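Reviewing the structure listed below.
The complex appears here minus one protein chain, its other protein chains still in place.
For reference, chains read A, B, C and D in written order, and residue numbers begin at 1 within each chain.
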Amino acid sequence: MVLAATMTAPEIAWGALTPLLILLGGTCLLLLLGTLVPRWPRVATPTLTIVTALAAGTAACVQWNNLYYRKGYSIVADAISIDRFSVLITIIITVAVALGALLASAHHDDANGDPLENYALLLTSAIGAVVMGSANDLIVLFLGLEILSLSLYLMAASDRRREESQESGLKYFILGGFASAFLLYGVALVYGATASTNINGIAEALTERIAVGGSDAMLLVGIGLMLVGLGFKVSAAPFQIWTPDVYEGAPTSVTSYMASAAKVAAFAALLRIFIVGLESRVDDWRPVIWVLAVLSIFVGSTMAVVQTNVKRMLAYSSISHAGFILVGVEAAAHMEGNGLAASATYLAIYTMMVMGSFAILIAVAGKNDTATTLDAFKGLAKRRPALALAFSTLLFAQAGVPFTSGFVAKFGVIKAAVEVDSYGISIAAMVGAVIGAFLYLRIVVSMWMEEPETQEPLEIPTVVSVVIGISVAFTLVIGFFPSILLDAIELVRFAPL
Amino acid sequence: MELFVFVVAAAMVLGGALGVITRSNPVHAALSLVLTLFGIAVMFVSHDAQFLAAVQVIVYAGAIVVLFLFVIMLLGVDRTEDVNIEPITVQRPLALIVSAGVIGIVIAAVVTSRDLLGRKVGGLDETTLGSPDANIRQVAREIFGNNVFAFELTSVLLLVAVIGTVLMARRVKSGGAGK
Amino acid sequence: MSSLLAVDPLLEGGLFWTPLFIVLIKVLVVFVVGLVATMLMVWFERKVIAGMQNRVGPNKAGPWGLLQTLADGTKLFFKEDLIPERADRLVFRLAPYLVLAPAFLAFAIIPLGGDFRDGKGGIVTLFGHETRLQLADPPVGVLFALAISAIAVYGIMLAGWSSGSKYPLLGSVRASAQMVSYEAALGLSLAAVLLVSGTLSTAGIVDLQSSVGNWNIVATGFVPFFIFMIAATAELNRPPFDLVEAEQELVGGFNTEYSSIRFALFFLAEFMNTITMSALIVTLFFGGPQPISIGNTTLDIPLLPNALEGTVWLLLKVLVFLYIYVWFRATLPRFRYDQLMDLGWRILIPASLGWFMLLAAQRVGRDAGWDQAVVTLSTAIVLIVGYVLLQLAYKVSRANREKDGASF
Amino acid sequence: MLSTLIQSAGAATEKTAVAFPILSALILVPLLGAVLVTLLSNRRPEYVKFTALIVSAGTGAMSLWMLAKFDSHEAGFQFVSQHEWIRAWGISWHLGVDGISLFLVVLTGILFPLVIVGVDPHHDEKRYLGWILLLEAGVMGSFLSLDLFLFFIFFEIVLVPMYFLIGGWGYDKRIYAATKFFLYTMFGSAFMLVGIIATAVLAQRDLGYITFDLVKIAEEATFGTNTARWLFLSFAIAFAVKVPIFPLHTWLPDAHTQAPTGGSIILAGVLLKMGTYGFLRFGLYLFPAAAVWAKPVILTLATIGIIYGAIAATMQTDLKRLVAYSSVAHLGFIVLGTFAITSQSLTGSVMQMINHGVSTGALFLLVGMIYERRHTRVIAELKGIQSVAPIFAAAFMVVMLSSVGVPGLNGFVGEFLILIGSFETARWWTIIAATGVILAALYLLWAYQRVFHGEPDEANSTFKELTLREGSLLMVFIGLIVFTGLFPKPMLNRIEPSVDKLVKHVELHSDYKAPVHKGGHSPATDTAHEGGE
Partner (left out) sequence: MLSVIQPTSSWYLILAAVLFGIGAFGVMVRRNPLVMFMCIELMLNAVNLTFVTLATALSNINGQVVVVFVMVVAAAEVVVGLGIIVAIMRRRNGITADDLSALKG
């Protein structure tokens, strides 16, 4: 009867949850004000979203500094880990949210206004993503994943004018639900093998088991199924089938966010589960990551080359980026070396790159997302040279040309891989990068070396140029002075068990 | 007795599941789904998970499938899908291979890991099982104890669902774009 | 294994022939009682309404027309059974049973009698075995009721859909929306009861309501009862919430295409449901089979053994509610559909939620040793603020919709 | 701005010779120039060209100044400048110049202003000049870097402006050619990147700290035999593509033919040298044992390249393509010299790098002039130009003879040293390669005959004579050709010590022994020393 007397509620470290609480508070405030204030000015919604995201990011930065004096720790009955890794992921995601909000505000249509719900979903998805980045329990992780995914399905379907948008939302939804089921089944089998859903608990149980012996079959199948589920979420080949369609159909502002934050969160989850929880079975799952990485790089690069739609190209290129991050994961799986830091660096850089690239897509394609074919980019250098230059910079960054952040990212993962003697994967990755470069060149060629199809002036909304500016500046600054990022990310660690 | 329950419930579960994937009429499929859900609920009961059994019926049968049916009826999309048309030739064999593979692998894993299943790791208080509310109390204690964070997260999840329905239900004025 | 059954002391120690026999008897009794009660209920309703409308009502078949229902049923039974051409035959045949089954199932958890005095907990001795006078007392009893009420919607939905006809379909779509909507309010007011009693077992809930002061209607502060009552009426699709079969709009609603015995089954289920729901209300809020006792004085019916006396008390209490339902039907006009939804979503759900939170806050305050008055007051203030915000939001959204020129 | 920079540089050197970071300036000045040019207004195109010229000329002046200050007795790196850049990866901004890279830097410094002055891009001049200056920065960086990472990024970044130059200002199939060029080179670099990282990482296991510093790794780290071979191979692929060595050469004729004249000159003049330079600096120096191991294969490929290039050149109908194939042959010589690993052959290789840059650059310039006038490069359509434009023909003759390797002109010195040097350690290859000299004479002279001799037909009768500007431009090239051919000693003096050091390094780190003459010195070395003393 007296429930409270017989149970001990875990202590909740509210301070450590600040970024999450800010995001949640922002969401509620947004929804409340939106429903209560009759004449809610249009700029207020994105502004509030951005302020919330930046506030959460600032809180995360404060946490980052605090972690200087303290090792990572876990809170709320081990459900959440606060460590350098989770805080970094939080920061990346808040930045992505802020930029995503900027893009979204440029992307609305005039007839239907700028629905408040889009921004609320942006914030809730950030909650999910942050939770995924810091979850120390597979169930919490799964809930975070679902919060993120559901928000994204809706965001993908949110452009009600275009049927493609809703179709992409539906497609994403069904395949995403399919993947979630696999992930969850994997969690169930791992739970069966270890009697725990807590990542630390799993790690401990498995370490004990090594001494005891016994069949690992259930565990391994569970790991496999989880990999399938997470592979879907990070869109690694061969689980990438949904990516191009969904990326193409979704509103571009959403695609940019989807390509960045969702992938970051899924990789964060992947890294934590496998590196922390399944460390003792690393020899069993590492080869699978190897295969996924190489497949992703090659499938992403080669399929991208035959596309005619820039949005689809970028979608495929995001698959090959996923492959590169998996190279980092594979390196991180060797426990010594810098795989973790390299993957984290790649994620941070990739986020900024991809945001900028899609921002340019928005600038070119306009509010209606109509002109995303390669033809629309023909002769862009003649119409808007600065825009073409910015896009070229970002594309070269994606290709991994020196003095751009993309090079730093690729160099980092390759270095991490080489450090642990994974030469095969490094060479495969680099060869894949060359194939990928061909794709980026195609776009560059049509921008600079072909004649424009129209001479219509291209209106670029200010917010979009801001995003492009930030992205390009980041790309170049990190390209020239990588130490700014590397010295910080070098400190990325998981909380000790 | 337990065997009897298992056999009946398993028949319900599998029969329902096969119904879902074979019936061409979505309403029939939904009804088959209900059959499966009840079978699962029975199995929950035989695992002393009465709370889950009740929630299973309330949430799945009472809300989820009702919503399905509601949507089917509201939109009038109950037209029969011709299950004999195969869109891509390799799709079905491929799907069969994949799902049979999953089943086979998991079964193999389960069978070889039988030794793991017997071990009692604790956490389930079996001494109180006799009292009427034992299961519910334990589940509650666990949810509001160690899993309180996850519980709070579900509120965010539901918030997303609410926002989503509002967004999707909003009528749109054509902005000129699109087809 | 299954402690779904093991809670009843009867079933402890495995199944043997005597307990099995007792269970079978119980099932039989509950089923027969249900059928007979339904028959009587139909007669009762017709009679009462007739009285209210200054008519005589059925008075030919049997004494006071008591056998009229039997006559009607016999007639329906021998009518030709029609299945519309466009009907989905399988589902069309299945639907009546889907409506009927939950009505009887829910009855299984109602304590039908037994001695709850002196801490006996309603346990009686039958053939040398201790047992309760109820078919089953699952540990999740109330949730079971909720689950049953949740699946009750299937029959109506499918009946309307499978008819392959427009009006039944509309009726069933309405029905499902209505029932799903009101289930939320129903569940929330139920939660208030659970909060107060701290158990899900119906026997346990009855056991705690030993005197009128302890009745849950008092302990939960009346509001949940009224909400439950209204929501239950809506769940039953009874007037004034009988939009499902609004004759003026939908011909006969979801069962338009049904005839003969299938139609009778719908009819049977509807009245059975009313009885079950009344019994549930009594169980949850009015002490079930407990005799009325105020303070230390207990109204004891002489001559009857305590166990049987419980049954009498239950009957009396249920009769009151049956009368109320008939009374509703005779006096209240039917709601319009939007009014129905507004009532459910804008009033009942927020009210039951708010009240639930108030009760919860009080309990938290009590456990933590806070001043009850302060807790209540501050919670009330929070709730009022919430209510004001809610109203404001309604206003804003209405204004926005009108500005956009929406038609609804 | 620039002039003050140079002045201050001059002022600084009077006090301390190393105070002014001349090498950093060589990279940064064109880089900043590129940015400056891009930012200039479109409305005053003449300022754009002027600015670009000033910047490149300033860079050239600085390189000459560096040449003047270069200490010819010092074998090691001079003007070294080292700053920490990426701490986490042990990467520093480490620049230095020695006898091997010295003249390549000077060549780069001279060639770029000449290209800017002499070649007209026809359209989008601002962007063109921006890319050219960026290219100059990249090339300078490649030759000056003493850090593996730094070298790689310059090596890579060069692709971008070159890609745009070919793709933006080239001829009909420019985009195909540009893409082919980009992908080929990037493909090679892919392996090199893995190799570079592996080198640093493996060196880390040996040294205990991570560093990409070339000198540190080369001097201090040791690799296992097999490891070193793999690493060498990864570098070799990149350089082989860049040089290009047969059979990775197929991008070169396309790129050369389709590139605009300026691009071709730079491509032939300095870009290809990045490959041969890379073999010296990052092949021989870094992995001496592995280089010795790989010697037979590479020598074979180089020889095949020489013969193949010559034969292919013979069969070309397009004058520019012919010159391009001749490049394949010439570069084969350079590689031959490099992997023969004697003091003479290496010196010859370095010499030949410069010579090839000058003479092939000039050849491309001339072919460009022909195209300007005739809008065709097809040999069959050109006829009898000698009679219409004798000065032009004379200039062409001189440059061509230099390319053939006629004594008295620069080509002879390099080729001769290579052949002499190689003969001892790679006899049979050298003999076969020597036939390449004869073939070169054959196809070049034959081409000359077809283009310049005979009676001009109608289209060629109006062929314009050299203008003053073109003439003065060519004078610089011819001056260099003749000067080097007659007085190679100043150059050899500066090259020799570094090359000797390299040979010693190879001997020290492998079981290879260079042949010994006259007390350990080759004739060239002797003369160099005499000159020095």
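The criterion applied here is as follows: contacts are C-beta pairs under 8 Å (C-beta built on N, C-alpha and C of every residue); 3 or more make two chains touch, one makes a residue touch a chain.
Just so we're clear, the structure is a prediction, and the values are computed from it rather than from any experiment.
If you put the hidden chain back, the residue from A:Cys28, A:Val43, A:Ala181 or A:Val477 that touches it is A:Ala181. Mapped onto chain A, contacts with the missing chain fall at residues 139, 142-143, 146, 150, 153-154, 157, 160, 163-164, 166-171, 173-174, 177-178, 180-182, 184-185, 187-189, 191-192, 195-197, 241, 244-246, 248-249. Where chain B meets the omitted chain, the residues involved are 1-4, 6, 10, 13-14, 17-18, 20-21, 26, 29-30, 33, 36-37, 40, 43-44, 47-49, 51-52, 55-56, 59-60, 63-64, 67-68, 71-72, 74-77, 79, 81, 83, 87, 91-92, 94-96, 98-100, 102-103, 106-107, 110-111, 114, 117-126, 135, 138-139, 142-143, 146-147, 150-151, 154, 157-158, 160-162, 164-165, 167-169.
We adopt the following convention: only the chains that are shown with their structure count from here on.
Between the Cα centres of chain A and chain D there is a gap of 44 Å. Against chain A, in their complex, chain B makes its touches with residues 102, 105-106, 108-110, 112-113, 115-117, 119, 121, 123, 137, 140-141, 144-150, 153-154, 156-157, 159-161, 163-164, 166-168, 170, 172-179.
Interface of chain D with chain A (complex): residues 85-89, 149, 152-154, 156-157, 159-160, 163-164, 167-168, 174-175, 178-179, 182-183, 186-187, 190-191, 193-194, 197-198, 200-201, 230.
Across the interface of their complex, chain B is touched by residues 1-4, 6-7, 15, 88, 90-91, 137-140, 143-144, 146-147, 149-151, 153-154, 157-158, 160-161, 169, 172-173, 176-177, 180, 183, 199-201, 204, 406 of chain C.
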